[in-house]
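Report on the following structure.
Here is chain A:
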Amino acid sequence: MAQVKPDTGKQEPGRIYSYYPGCSQLATAEEYDVSARLVSRKLGIELRELENWICCGASAAHSTDHLLSLALPANTLKQAEEKGLPLAVPCAMCFSRLKFALHELENKDTRELVSRAIGKDVSTDVTVEPMLKILADDDIAIPLEKPLAGLKVACYYGCLLVRPPEVVNFDDAENPQTMERLMQKLGAEPVEWGLKTSCCGAGVAFPRLDVVLKLSYRILSLAKERGADCVAVACPMCHANLDMYQKDMKAKYGQKLDLPVLYFTQLMGLALGFSPRELLLNRHITNPLPMLRRKGLI
Partner candidate 1 sequence: MPDLKTIIPEPDNNLLSFVRTHTGQNISACYQCGKCSAGCPTAYAMDIGPRQVMRAIQLGLRDEILNSSAIWLCVSCQTCSVRCPREIDIAQVMESLRLLSQSEGRPPAQREILVFHRAFLQQVRVFGRLYEVGLGIMYNLRSMHFFNNIKRLPSLFAKKKLHLIPQRTKGAAEVRRIASRVKELEREFK
Partner candidate 2 sequence: MSRIGVFICHCGTNIGGVVNVPEVVEAARHMPLVVFADENKYTCSEVGQASIRNAIAEHKLDRVVIASCSPRMHENTFRRTVAAAGINPYLLEMANIREHCSWVHSDSRDATSKAIDLVRMAVSKVARHEALFPRQIGLTKRALIIGGGVTGIQAALDIAAAGHEVVLVEKEPSIGGRMAQLDKTFPTLDCSACILTPKMVDVAQHPNITLLSYSEVVDVRGFVGNFEVDILRKAKMVDYDKCTGCGLCWQACPEKIPSEFNLGLGYRTAIYIPFAQAVPNKPVIDIANCRYENYRRWKETEQGPEPPQCRICEGVCPTEAIDRTQRDEIITEKFGAIIVTTGFKTFDHSVYGEYGSGKYPDVISSLQLERLMSAAGPTEGEVLRPSDGAHPRSVVFIQCVGSRDDKVNRPYCSKVCCMYTAKHAIMLKEHDPDVQCYVFYIDIRAGGKDFEEFARRAQDETGALYLRGRVSQIYQKDGKLVVLGEDSLMGRPVEITADLVVLATGMEASENAAEVAQKLNISYNAYNFLIEAHPKLRPVETQTDGIFIAGAAVGPRDIPDCVAHGSAAAVKAVALLSQDSLTTDPLTSVVDPMKCVGCFACREVCPFNAVEEQTTRDGRIIASINESVCKGCGLCVVACRPGAINLRGFTNQQLLSEVLTLVGR
Partner candidate 3 sequence: MSADNGPRIIGFLCNWCSYAGADMAGTSRISYPSNIRIIRVPCSGRVDPMIIVKCFQEGADAVLVAGCHPGDCHYNEGNYYSRRHFALLRELLDFMGIDKERFRVEWVSASEGKRFSQIVSRFTEDMKKMGSREAV
């Protein structure tokens, strides 16, 4: 666990990123976007949002139209490339699509085809990094104001952040530790558990809620069984699936979970002294405030 340096306030070089919020962060996951921006600023990381960025196409595109599933993210990559800054991406889905695009653009023919599709010639000369990696960087000093003492956190990565390794090359595909290390820095207590990269059901919530319920319940119930006070996530889809349907799970599986699901950025925010209101902690369907009060963290 890296020891915590005092906030010097001044920005270190190389801490400026282009920023790609992603669609969900405008609505259902606004709290992720907001908390990410707050925390970054506090840590001296400047996020410059790409203007007029467009959707990455998500699973919809790559399930229905391969070229489109490359063209949409390629357009964003082009924007980032022009800015000449590394691209910071909070949403795991966006991150995955951008990375997949980068990966496939390695192929010359694909690159030419996609360039024609978006009418600009794309290159692979741009780094795409997940918000988690940027904020968990050990070189970044975290000026703790309210250490999350005694808070047991089940860190949940889901699929897209870590899989497949050769595409996303971030942490370990079966047992990642980035979020755990970060939580320790925040003074919280990560619980070790076996489903941190198991799928929550992803985008099929609309058409097949039953699938999401089954998978997400399995994940949440284990987290609870392992003694977690809350689940930390880095993906709006994971968040939605784990946070929104706990009532339905109760109805279906009979267990009252009431296990708050927070974005890791929100937990950072708390530790950095931001108020629950600033961090939009009130936005979650499964209300985390009572638990946080119990723990004396707010």
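In picking the candidates, the idea was that all candidates are chains of the complex that A comes from, given by their letters.
The rule we apply is simple: a residue touches a chain if its C-beta (ideal position, glycine included) is under 8 Å from a C-beta of that chain, and two chains touch if they have at least 3 such contacts; residues count from 1.
Keep in mind it's a predicted model, so treat the numbers as computed, not measured.
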Worksheet item: With chain A shown on its own, which candidate in 1, 2 or 3 touches it within the complex?
Response: 1
Fill in: Sites on chain A touched by candidate 1 in the complex
23-24, 26-28, 30, 52-55, 57-68, 71-72, 75, 113, 116-119, 159-160, 163-165, 173-174, 198-199, 201-204, 206-208, 210-211, 214-215, 244, 282-285
